[in-house]
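Worksheet: the structure to be examined is printed underneath.
Apart from one protein chain that is not included, each protein chain of the complex appears where it belongs.
Entry: chain A
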Amino acid sequence: MKILFRNVAELVERCESEGVSISELMIRQEMAVRERSREEVFGQMEENLKVMENAVEEGLQGVKSHSGLTGGDAVLIQNYMKNHTPLSGNLLMDAVSKAVATNEVNAAMGTICATPTAGSAGCVPGTLFAVKNQLNPTREQMVRYLFTSGAFGFVVANNASISGAAGGCQAEVGSAAGMAAAAIVEMAGGTPAQSAEAMAITLKNMLGLVCDPVAGLVEVPCVKRNAMGASNAVVAADMALAGVTSRIPCDEVIDAMYKIGQTMPVALRETAQGGLAATPTGRELEAKVYGINLKSE
């Protein structure tokens, strides 16, 4: 195996010593590990980009899940933006609406690209297609955005977890938001070290987030957690670009996330037994979805 980096420290160090970007190092590693040409690797990622583009577009036209629990919020937010100036800013709400769009399509069993998972598929494309309007990237830079995200996700997946059942929502939306933050920084012209800071700042603010889907569906609260993941990513990227650093290094934040996940009760790890799933309304919705009479239980 020709692994070029195992953790964020190695990733940043290698980028600095070789004078390359994070996306470039990720592309090189993929070429080495998969024994594929640059064109093949790049081409496959571009296909994923197209899937993300289509999902956002579909979601912005309005979709509804089979359960009826989610759908239509992306449209609401876009309409609001047309008639008002959002208090949190246009770019932020655009990212939010596009993250929501992606996850609404996912909940409706539409086609999405997992980044790194399906439940957290909104953060990376949501931020990408919002930041795009301000930074005007080339198509290549947009594909590179996904490689940069992928590099950080690769580190998290191998050193911690990206599974809600194993590590809670912090492992899914937390990881996704961190990946997005790091990619925004690179696209905005920041350094690899600043990408790592953005990832660390984002993930720190997602620590402890539990996975408590109502009725076990990837809908409530998953769709809105992607909205907040996307906003967290944009804000953290701005902070890192401003020169703010994380007192706790990125690898240690990832390790803390992993350990928190291990100590999280099973009820809060994608079993629909605790948290929001176990609230009176959560249970009521569950009963409605599955046609169960609560009183007979």
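The working rule: a residue touches a chain if its C-beta (ideal position, glycine included) is under 8 Å from a C-beta of that chain, and two chains touch if they have at least 3 such contacts; residues count from 1.
As a working rule, contacts and distances are computed from a predicted model.
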| item | value |
| --- | --- |
| Per UniProt, the name of the complex member that is left out, chosen from "L-serine deaminase", "NADH-quinone oxidoreductase subunit J", "Cyclase" or "ABC transporter ATP-binding protein" | "L-serine deaminase" |
| Contact with the hidden chain (one of A:G150, A:P221 or A:G282) | A:G150 |
| Absent-chain contact - pick from A:C15, A:L217 or A:L241 | A:L217 |
| Residue among A:M81, A:A118 or A:A193 that touches the chain left out of view | A:A118 |
| Hidden partner chain, residues of chain A it touches | 1, 3, 6, 26, 29-30, 33-35, 41, 44-45, 47-48, 51, 65, 67, 105-119, 121, 124, 146-147, 149-151, 153-154, 157-158, 161-166, 171, 179, 213, 215-219, 266, 269-273, 289-290 |
